[in-house]
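The complex is shown incomplete by one protein chain, all other protein chains being positioned as in the whole.
Here is chain A:
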Amino acid sequence: MFRNNYDNDSVTFSKLAIADMTIVSSSPQGRIFQIEYAGEAVKQGSVVVGIASKTHVGLFAADLGPRGTKQRNAEELSSYQKKLFEIDEHTAIAIAGLTSDARVLSNFMKQQSLGHRLTYGRPIPIHTLVGMIGEKAQINTQVYGKRPYGIGLLVAGVDENGPHLFEFQPSGMTEEMVAFAIGARSQMARTYLERNIESFADCSKEELVKHGLRALKESLVQDKELTVENTSVGLVGLKEGPNGRSSIEPFKLYDGFEVKSWIESASESQGGEGEGEGDAAAGEGMEVDS
């Protein structure tokens, strides 16, 4: 019989046992399929990595053309998709998934940040901002006629409590992370991050970028390289301000030629690390996240 996963309202249990409509729409396990499908959209998006140290947060993105990885027919016709967006002076996001949904959330976050500056005269705390999109996304999973956002985010920012990195999922789940990667083949990047997690806290800005780009590289398909065209780096952090207080070092997006020196510095010191290369090759054989 006719069966379409995407046709159903995002309801867990349907009391009606419709002939031939199998467990697709009703899940005794308590799963909500629409949310899981939205999660699939995140996995289709090209990979983004985020790492937080005690002083900085870095976002790293490699856009590998339409659909992230394999089929790239129209590649030469379109430019690379922008993956990092500044929300406010002190915060930015990296996106994986449906760009148009990301635009909605990014506009919302920009408005909230600006509104907070107007009413309180301070940059919005990252936790507050992430809580707002979390709530907004959760409502979309529960209200009739709405659908979850097909987008995953890494939210980076600094506030009075220091640098923060948050993960955001279409379910509305948000979680603070030390380092994380989302998007296509991101498992390889996460493995790299897990292996190096101890060193992130005391990283300098430069070391943070090295780790970020190496983690990105782990997730690339074999014939792909990090280039000036497809890589972007975003950094935000704290710096020493007047009378010993730390002040915000505003978000800076390194794109195009500006990212060149970062890519070079990440690759030059990699010669000694044969292990990383081997792992990437080994990862090639596995089918992960797809």
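Here, contacts are C-beta pairs under 8 Å (C-beta built on N, C-alpha and C of every residue); 3 or more make two chains touch, one makes a residue touch a chain; residues count from 1.
One rule holds for everything that comes next: contacts and distances are computed from a predicted model.
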Listed names "Protein odr-4 homolog", "Growth hormone-regulated TBC protein 1", "Ribosomal protein/NADH dehydrogenase domain-containing protein" or "Proteasome subunit beta", matching UniProt entry of the absent chain: "Proteasome subunit beta"
Omitted-chain contact residue, chosen from A:Glu40, A:Glu135, A:Glu160 or A:Glu206: A:Glu160
Touching the absent chain when the full complex is considered, from A:Lys82, A:Lys110 or A:His127: A:His127
Chain A residues touching the omitted chain (full complex): 118-122, 125, 127-128, 159-161, 242-243, 245
